[in-house]
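After this line comes subunit A, so read on.
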Amino acid sequence: MEITPAHYTVLSAALFTIGVIGVLVRRNIIIIFMAIELMLNAVNINLVAHAQQVENLVGQVFVVFVIAVAAAEAAVGLGIILAFYRNKETVNIDEMNVMRW
Partner candidate 1 sequence: MLDTVFWPLVKIVVLLNAVMISVTFMTLLERKVIAWAQSRLGPMRVGPYGVLQAFADPIKLMTKEDITPANADKMMFTLAPILSLVPAFVVFAVIPFGDDPLYYVADINVGLLFLISVTSIGVYGIILAGWASNSKYPLLAGLRASAQLISYEIAVTMTLVSVILTAGTLSMVEIVEAQRETGWWIGFIQPVAFVLVLIGGLAETNRAPFDMPEAEQELTGGFHTEYSGMRFGLFFLAEYANMIVISAVVVVLFWGGWLRPFPSVGALALLDYIPSWIWMFSKMFLVLYLFIWIRATLPRYRYDQLMRIGWKVLIPIAIANVVITAVVKVLL
Partner candidate 2 sequence: MDLIWLIPVLPGIGAALNGLLGIRYFSKPVAAAIACATMGGALLLSIFAFAQLLGAEHREHVVTLAHWIPPIPLQTVDGLGAFEAPWAFRLDPLSGMMILIVSGIGFLIHLYSSSYMDHEPRGGYVRFFCYLNLFCFFMLTLVLGSTFLVMFVGWEGVGLCSYLLIGFWYHKKSAADAGKKAFVVNRVGDFGFVLGVFLIFFTFGTIDFREVAEAASQMPVESAAFGVLSTICLLLFVGAVGKSAQIPLYVWLPDAMEGPTPVSALIHAATMVTAGVYMVGRNAVLFSHAPMVMTIVAVVGGVTALMAATIGLVQTDIKKVLAYSTVSQLGYMFLATGVGAFGAGAFHLMTHAFFKALLFLGSGSVIHAMNDEQDMQKMGNMKLYMPTTFITMFVGALAIAGVPGLSGFFSKDEILAKTFVASPWLWGLAVVTAGMTAFYMFRLIFMTFFGEYRGPKWGGDAEGQADGDHAAAADDHGHDGAHVWHGPHESPKLMTVPLMILAVGAAVAGYVGIPPIIGDFVGVGNAIEHFLEPSFVAESAALAEEGEHAVAHLSHVVEFGLMAFSVLIAGLGIALAYHLYVRRPKRAVELAENWAGAHRVLTNKYYVDEAYNSTVIKGTMGSARGLWAVDRNVVDGAVNGAGWLTRALSWVSHVLDKYVVDGLVNLAAWICAEGSYIFRRGQTGLIQNYAVATLFGVFACATAFLVVRFMG
């Protein structure tokens, strides 16, 4: 059976869903960040697969940008986590509610 972009898309959707579930279910914010990385990767798989299919490298170009954004997000996000951890001694997202009403 030939592998079509549809296969990749479904794989990507599944990976994305796992990421979404991680974001929604886990309470450790570091793991939530990792789930977000999974989601970004799902998107990347999609982009690369379709780039190959349409024989156009633009999709890959955008993967490069996604990776750059992911790096920036990880750096800043983890910086915030560390700063938060220093003040509150926790990384539980349920306890991060000081900005609530």
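On how the list was made: all candidates are chains of the complex that A comes from, given by their letters.
Here, a contact is a pair of C-beta atoms (placed from the backbone, for glycine too) under 8 Å apart; a residue touches a chain by one contact, two chains touch by 3 or more; residues count from 1.
Since this is a predicted model, take the numbers as computed values, not measurements.
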Touch assignment for subunit A within the complex, options 1 or 2: 2
Parts of subunit A lying in touch with candidate 2, wherever the complex brings them together: 20, 23-25, 93-94, 96-97, 99-101
